[in-house]
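A single protein chain has been omitted from the complex, and every remaining protein chain is retained in its original position.
Here is chain A:
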Amino acid sequence: MREIRYDRQLRLWGNEGQSSIEAAAICILGADALATEIGKSLVLAGVGSIVIIDGEFVTDDDLGSNFFYEDAQLGQQRGQAAASLLQELNPSVKVSGIDAQITKLQGQDILAYGKFSLVIATNLLESRAAILSDEIFQAGIPFINCRTYGLVGYIRVSAAEHHIMNTRTENPRPDFRLDAPFPELVALFDELDFGAMDHEKFKHTPYIFLLMQALKMFRENKKDPQAFPKSYAERKQIVELISSLSHSQGLDEENLEEAVAAVNRCMHPTLIPSSVQEIFDSPKCSENTKTTDPFWMICYALKQFVERHGYLPVSDSLPDMSSDSKSYARLLNAFRQKAEQDAEEMLELTREVEQTRGTEALISQEQCRKFCKGSRFVAILRGTPIKHDMENGWNKAVEELSTSHGEDNDVAPITWFILLRAADRFMEVKKRHPGTNGVPMSLDVALLSNCVAEVIADSNVKEKTIAAGNVPRKAIEEFCRFGSSFPHVTAALIGGIVAQEAIKLTTNQYIPLNDTLIINLHSQKSWTARF
């Protein structure tokens, strides 16, 4: 049942991704349309449990904008009402609602409600989100802050340290080890005699061997057995050498075309990627640390593996190559056996680390194998707390504004971020949204302009007037037009994106937003920044 129900997503994140999702406990603060739209995608995906915290009651406006309330629930507690309708989407998920005023909560209160793996705040004032998230950030639990305001959406991912174990990069550059072939690959290559091949045999030779042969000839020409093409010109020589192998001027030789096409992508020295080196350089990746976090333990094992061999474990994900079945199968087997062997060694190293740190075996053989397969793409993201955006981050944001310029009807995206802060200031002072007091809009436009000047004044940027001048009046008017407008479509769009970011943080697959996103639904363009 589970296999069929989740079939279309298992094809993306695999059984291991699904298991992580099913183990997740996610807390959503708020129960408006943005909150329930996030909840919807997460319940459908099959997360372990969801808790919705909210202190409001279902109003008529909720019924017109939120799909997870029905007319009969008018006046009921929102968190529980939404939980009951979300629960219907998937019986395997535990969905519950908690009645609490979010504005009165501290981070500790939220942590006390459950052992959450992720907390998502919806439509809070930023100052509120900053206070609330601080203890959650300190506790190492990732936090997503998101908002909708009229036709503007905002998402901020905040995780002290996030591990990316599988980027699921489409079409990754093949890891051929051309400069450092392992013995099994060399043995296969040595069986081939390019001089003695007929056309039939040649055209069924996998292109990796054509690359190896061309490299061999390149080295002979250079009279340097270690030579390796470094420049575009040298890679061009390789292309010519490959072409010289042709039996038929390239006609009916798909493998030759594939080899030529692969030169620029694959003829690179096998190095340790900088994102992996960054992990090795971390204090948590040394023998002095006592951490028993499985990620850091296996990374330390990886570091030792690299110290021993100079290279990362071989990956057995090989692209398809034109070839006869047997040659390809033997090639693939050579990579598989080597990958298997490297993974075995990595598992031994990992067990040693676990033993030294006094833990039981936390990393399974299967997990170790998967880790090795993607070891080139392992990375960490170090995030900042939301409160950073109120302090140093804010200086950067205003700096960005002072150098921004919009084009035509396009307002620079940073403008909307600044306006969200100004609208918060308006709300804090006036206890209402701009544009909602029933008097001519121009009054609130002037007041909101003042708020823009005030929040800019909070920064340490020198050119404050220039910065303020870069917020066009029409954008301020637009914010007053939005006022207390939270259209369902904006919530649905932002909700969908936030749910997927939550899946990334939960599965350690793909690459999360780093770290602020603004979407302006007039143009539908997105903008990513990190302040």
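Keep this in mind: a residue touches a chain if its C-beta (ideal position, glycine included) is under 8 Å from a C-beta of that chain, and two chains touch if they have at least 3 such contacts; residues count from 1.
Here is the rule we go by: contacts and distances are computed from a predicted model.
Engineer: Pick, from "Glycosyltransferase family 62 protein", "2-oxoisovalerate dehydrogenase subunit alpha", "Phospholysine phosphohistidine inorganic pyrophosphate phosphatase" or "NEDD8-activating enzyme E1 catalytic subunit", the protein name that UniProt gives for the chain of this complex that is not shown.
Structural biologist: The record for the missing subunit names the protein "NEDD8-activating enzyme E1 catalytic subunit".
Engineer: Which of A:A100, A:I131, A:A453 or A:L521 sits in contact with the chain that's absent?
Structural biologist: Candidates A:A100, A:I131, A:A453 or A:L521; residue touching the omitted chain: A:L521.
Engineer: Mind listing the chain A residues that contact the chain we can't see here?
Structural biologist: Looking at chain A, the ones touching the missing chain are residues 1, 3-12, 33, 37, 40-41, 44-46, 60-61, 63-67, 70-71, 88-90, 150-151, 155, 167-170, 204, 320-326, 328-330, 332-333, 409, 435, 441, 474, 477-478, 480-490, 492-493, 495-497, 499-501, 503, 510-514, 517, 519, 521-526, 528.
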